[in-house]
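Can you read through this structure? Questions will come right after.
Yeah, one chain of the complex is gone here, protein chain that is, but the others are all in their spots.
Note that the chains are named A and B in the order they appear, and that numbering of residues resets to 1 at the start of each chain.
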Amino acid sequence: MSATVLEKVLRWARRKSPWILHFNSGGCNGCDIEILDLLTPRYDVERLGILQESVPRHADILLCTGPVTRQSRDRLRQIYNQIPEPKWVVVVGSCGCSGGVFQGSENVMGGVDQVIPVDLYIPGCPCRPEIIIEGLSKLLEKI
Amino acid sequence: MTRFKVPIGPQHSLLKEPLSFLLTLEGEKVVESVLRMGYVHRGIERLSQTRSYIQNVHLFERVCGICSHIHTTTFCMGVEALSGITVPPRGQYLRTFFCELERIHSHLLWLGVLAKNTGFDTIFMFSWRDREIVMDLMEELSGGRVSHAANVIGGVRVDINDSQRKRMTQNLKSLSQKIDSLQGVVEHETSFQVRTRNVGTLTARQIRQYCVVGPIARASNVDVDMRRDAPYGAYDKLAFSVITRPEGDVWARTMLRIQEAQESLKMCLQILDELPPGDVAVPAKRRVPPGEVICRTEAPRGELLYYIRSDGSENPARVKVRTPTLTALATLPDQLGNVNMADVSVVVSGVDLCIACADR
Partner (left out) sequence: MMKEVRAVIEKMKALYPNWIQDIRELPLQDIVIRVAAADVHEITDWLLKNSNYYHLSTITGLDNGEQIEIYYHFWDGNGLSLHTMLPRELPSMNTITDLIPGASFYEREVFEMLGVKFEDLDDSRRLLMADDWDGQYFPLRSDTKDSPKEEQK
């Protein structure tokens, strides 16, 4: 009995305070400034409990933007491995989903799912902050 | 004293884009710093050879998200010069309007990021909130907040009607008051000044040797601005002043960028006032006659150069992009010489890095 109650409390805690880590694995910066816009007064994701963290060990959700370039592939894997379980990966932007405009380039490996498993794809070039919030709240419902 | 190395890696809270530093510290002082870029190299120049000119307008917009419009402006200017077509005056004015709006949005963004990295979160929130006025304007005109796709080869694809003009003028005037108040806070806040004065200083001689351009050069008394020296768009008809400051440190760059944002606002109001009637674009040919052209413009971070060579087919033979942040990165080891560890975030943010531009 107490185990189920504990599980429920943990699930509630995780759903109400997802801390995000943002990593740009080779993008043009458009989606990154829209993610940073989420923290500003107009969109204000702190009302959903979301805080931006600076260290992978403190984060629950990894927000990834940009196509994965050859140089940033290993770093992305390292960061993913450092985030403690349970963790979720959200890809923001068309470049992260599939390579976007840069498909076919030699230095670009493709989307983020070529390197790490992804839970949510948010397409857009660049994404609007509203759709990032909607995507994150859909993910939070599934936790 | 023992030396130890501190990596500031591709993922760090002060960097929005991946860039790697290896700092060697002796106590609290940085003695040596090594830079590694290339995390965002997507091979855009190679990709552009396999796509047509029209597709390349779409590609070059995504070299950088913050200064996307100026990249397409420069590319379209070059292709128009090669094809021998002239953009009508209304199109030139609208192109310039977007360029200046982009400059305001880029400088306000930078101010917020610098303030966040120095621990001054209030200015971050205020300047990004005020930046939303500019983003709304750009979205109303073109449909996109960050990537506008406003340029086509031959002109622009957006237009303003009279009621929009009146409303935009009012919004821009209210933004002008907000930027004035931001300047007031930054000027009088002693703790911010203490953190940014005499940090990351560059002399005019270093600027010359490293071929640095843009606000960093102007903050060290080097008077260079492509809008005045090589006028393009509607700049030859607009009244604006090029601001320089003698101090050369992060404080001078902060004040310079805020003043430049105010100048850009005045230019935007002038453009809305003097917008000439007529078409906004002329049709362009698919194939560009063979030739080569070099075009230079002033991006928010400095001089942007495009060298385009055409061989008469639908795809360009070579497009070379020179972005302003490349040489600014070359000065970072000099700027980080002998600063305290706590000042590293101020120095790195003061350069206004755009690694996506530098790596392409």
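Throughout what follows, contacts are C-beta pairs under 8 Å (C-beta built on N, C-alpha and C of every residue); 3 or more make two chains touch, one makes a residue touch a chain.
Treat the numbers as computed from the prediction; the structure is a model and nothing was measured.
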Inset, instruction - With the full complex in mind, choose from B:Ile8, B:Val31 or B:Ala81 the residue touching the hidden chain. - result: B:Ala81
Legend entry - Hidden partner chain, touching residue among B:Leu14, B:Val31, B:Val185 or B:Leu305: B:Leu305
Inset, instruction - Check the options A:Ile35, A:Ile50, A:Leu63 or A:Val115 and report the residue that touches the missing chain. - result: A:Val115
Legend entry - Residue, one of B:His12, B:His41 or B:Arg131, that touches the chain absent here: B:His41
Inset, instruction - Could you please point out the subunit B residues that touch the chain left off the display? - result: 36-38, 41, 43, 45-46, 77-78, 81-82, 208-213, 224, 229-230, 291-296, 303, 305, 307, 309, 317-318, 320, 322, 326-327, 329-330, 359-360
Legend entry - Absent chain, residues of subunit A that touch it: 69-71, 73, 104, 106-107, 109-110, 114-115
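The rule we apply is simple: only the chains that are shown with their structure count from here on.
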Legend entry - Footprint of subunit B on subunit A - complex, ascending: 21, 23-34, 36-37, 40-42, 52, 54, 56, 66-67, 69, 71-72, 75, 79, 100-102, 104-108, 125-126, 128
Inset, instruction - Please name which positions on subunit B make contact with subunit A in the complex. - result: 9-13, 16-18, 38-44, 46-47, 50, 58-59, 62-66, 68, 109, 112-113, 124-125, 128-129, 132, 145-147, 354, 356
